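Excluded from the complex is one protein chain; the other protein chains are retained at their positions.
What follows is subunit A.
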Amino acid sequence: MADRGGMVERRGAGLWLTHLGLILGVAFIAFPIWLAFVASTVSQPEIVRPPMPLLPGDQMWENYSKALTSGVNAPVALMLANSMVMAIGISLGKIAISLLSAFAIVYFRFPFRRVFFWLIFLTLMLPVEVRIVPTYEVIANFGMLNSYSGLILPLVASATATFLFRQFFMTVPDELAEAARVDGAGPMRFFFDILLPMSRTNIAALFVILFIYGWNQYLWPLLITTDPSMNTIVMGIKQMFPSGDDIADWPVIMATSILAMIPPVLVVIGMQKLFIRGLVESEK
């Protein structure tokens, strides 16, 4: 970046205007979340008599502990745990099966290799939203409604990760496999001792992206978790709104929204480099 100091960058008033523009942008992005945070720290009467305050109140502890321990339909702590299982299950499941199949497709010549490759490739085309009714029927027939496997398995069936690993394995020098073969190491030994350690960064970057993807699922958990104790937090928020004319318990709902954001936001900020890498790689 050091060589980028040139004559076209702004100085003086222009520089301040640039900062001002960016700060306004950040404010626009952050405002809805700030408001949700404020709402999660005040009491219900302060919200239902508008306008609500714009600075945090003193009810934070009450609201969050009420949300976590009792919630509206199910304790939010339970929904957080469900989301965690689902997000980690999807990430690890997808990474594991994709690593294995990418390894097979790149490092072996076996019958129907091309057919398998294209079958997996086709799954790139069809998001779960498009095949919800029949997928729901499959899960129902297996008795997997309201279960973790029902939440996880259909979302594991997609090829993005397989592609990523295939691309990466293609760039691994042939000499490594050759050396392993000369040394008499079997393919699985090569896979575990050489290929897997080399893929570490790619695996981590993909994990970040998949974790967020899994955590933020909405439609699928909405369909198959009819039992509140299996709700994930992202879909559970909407379930906290009363039907009919009752007034929603806004402080608890907003506390839940904040709790639903914390894990994926921490992942993005804490692993920014891996996150950006994963985003760019998975879109290639």
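Methods note: contacts are C-beta pairs under 8 Å (C-beta built on N, C-alpha and C of every residue); 3 or more make two chains touch, one makes a residue touch a chain; residues count from 1.
Everything below uses one rule, namely that contacts and distances are computed from a predicted model.
**Student:** The complex lacks one chain in this depiction; which UniProt name from "Macrolide ABC transporter ATP-binding protein", "sn-glycerol-3-phosphate transport system permease protein UgpA", "Cytochrome aa3 subunit 2" or "Fe-S cluster assembly ATPase SufC" does that chain carry?
**Tutor:** "sn-glycerol-3-phosphate transport system permease protein UgpA"
**Student:** Just name the one of A:212, A:230, A:252 or A:274 that touches the chain not displayed here.
**Tutor:** Answer from the full complex: A:212 touches the omitted chain.
**Student:** Considering the whole complex, which of A:60, A:85 or A:132 touches the chain not shown?
**Tutor:** Here the residue in touch with the unshown chain is A:132.
**Student:** Touching the hidden chain in the full complex, which residues of subunit A are there? Just list them.
**Tutor:** 1, 3-10, 15, 18-19, 21-22, 25-26, 28-30, 32-33, 35-36, 39, 47-48, 50-52, 54, 96-98, 100-101, 103-111, 113, 116, 119-120, 123-127, 129-138, 153-154, 156-159, 162, 169-170, 174, 177-178, 181, 186-188, 190, 212, 215-219, 222-223, 234-235, 237-238, 247, 250, 253-254, 257, 260-261, 264-265, 267-269, 272, 275-276, 279-280, 283-284
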